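Provided herewith is a single structure, encoded as structure tokens, for subsequent inquiry.
Heads up, one of the protein chains got dropped from this complex, but the rest are sitting where they should.
Labels run A, B and C following the written order; every chain starts at residue 1.
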Amino acid sequence: MSHRYTHVVQYYETDKMGITHHSNYVRWMEEARVGFLKEIGWEFTTLEALGIICPVVEISCTYKKPTVFAEQITIEVSVQEFKGVKLFIAYEMRNEQDEVVCTASSTHAFLDAEGRPIRIKQKYPGFYQALLESGTEE
Amino acid sequence: MSHRYTHVVQYYETDKMGITHHSNYVRWMEEARVGFLKEIGWEFTTLEALGIICPVVEISCTYKKPTVFAEQITIEVSVQEFKGVKLFIAYEMRNEQDEVVCTASSTHAFLDAEGRPIRIKQKYPGFYQALLESGTEE
Amino acid sequence: MSHRYTHVVQYYETDKMGITHHSNYVRWMEEARVGFLKEIGWEFTTLEALGIICPVVEISCTYKKPTVFAEQITIEVSVQEFKGVKLFIAYEMRNEQDEVVCTASSTHAFLDAEGRPIRIKQKYPGFYQALLESGTEE
Partner (left out) sequence: MSHRYTHVVQYYETDKMGITHHSNYVRWMEEARVGFLKEIGWEFTTLEALGIICPVVEISCTYKKPTVFAEQITIEVSVQEFKGVKLFIAYEMRNEQDEVVCTASSTHAFLDAEGRPIRIKQKYPGFYQALLESGTEE
């Protein structure tokens, strides 16, 4: 019950240390999250069409091993918890040798167009279920 | 009668060749352009408030010399021409040794909220004058 | 005899105009180029292992239509010419409706570790042939 996304390290994502610049992992988290939402049938553009805004309220990354140009990184996304109006997502990134290169987390709020928090559980129970069922970490 | 903008090369703008990744110069052109418009009294947010959208329709860059982390790059912006609904801007970027590192150009259209071209000369003569007078290359 | 690469527009590649920021197309050109070199059997890491540095000396982009988040862009890469020590590559980018959204070009030099130009035709005839045969525009 895991959701996997693959990102190939681009040349423009490297820095003068010869490795991937650390800021890019935050972007890969977004790529993986977008893919995950699509997979569970609630893609980003659907949320936007419903007037749901989903800002990032917190992120953290722990860098375990450097990655390099052209490496294929597999990102496993899992919903950790949905508490109140906040969604907690975890990420585990692995290289082609299946070594963990980065673990990360992001926290998200759900807001309406006026910036008021939306209680997803009440308002969009289908989305709530999809998030909890499909993404929960085993 | 020149407009200068300074950009210091950031670590995250370098790549594994150890130099600035070429895509960043396109971003510096935007930085310099934004500074230039502010200087002539028609800053970007003013244009947006007036409902003027100003998409980039063409860019080109010629890379003369590599630049490196922490280097201070001076970008000279000049309006080359305003022809019909198109604005042509030229850029010359120099390093601290006053060597030209990159020459570039960008072409812009001016559109209203519906995507229709705006004739700046007729509709916003003050802006037109400001562009031609302050930015024209000697 | 064309080489195609697909890029899906990422959320972080959009800007406040609601469309893809123009600087990203320069990065997609690199992605497509890297894919093209791999396809013809001379991938970037091979070139680097041989001590061949391949800086970008010129780029240009003409933006025809905006692109938006989650759109799938197909980039066709073709070698236009190999003149002296310079390689000219052309790019045509299309959206899912097969409309051209951007045409672009890049020029590259081939240098050794000391920064001296390499005559690819003489020094690496296999690479030269691969470039001309596989990538030439019909």
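Criterion: a residue touches a chain if its C-beta (ideal position, glycine included) is under 8 Å from a C-beta of that chain, and two chains touch if they have at least 3 such contacts.
Because the structure is a prediction, the values reported are computed rather than measured.
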item	value
Candidates B:Arg27, B:Lys64, B:Lys86 or B:Lys121 - the one touching the absent chain	B:Arg27
Listed residues C:Tyr5, C:Phe44 or C:Phe69, member touching the removed chain	C:Phe69
Touch criterion as defined above, residue of C:Thr14, C:Ser60 or C:Thr74 at the omitted chain	C:Thr14
Missing-chain contacts mapped onto chain C	11-12, 14-16, 18-19, 21, 23, 68-69
Chain not shown, touching residues in chain B	10-12, 27, 30-31, 34, 43-45, 69-70
Chain A residues touching the omitted chain (full complex)	17, 22-24, 26-27, 30, 53, 55-63, 66
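To be clear about the criterion, only the chains that are shown with their structure count from here on.
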item	value
Rotation in the CA alignment of chain B with chain C, degrees, nearest 5	180
Per-chain CA centroid nearest to the all-protein CA mean	C
Numbering shared by both copies at the chain C-chain A contact, with half separating same from different	same
Euclidean distance of C-alpha centroids - chain B vs chain C, Å	24
Geometric centre distance via CA averages, chain C-chain A, whole Å	29
Junction residues of chain C - those touching two or more other chains	27, 30
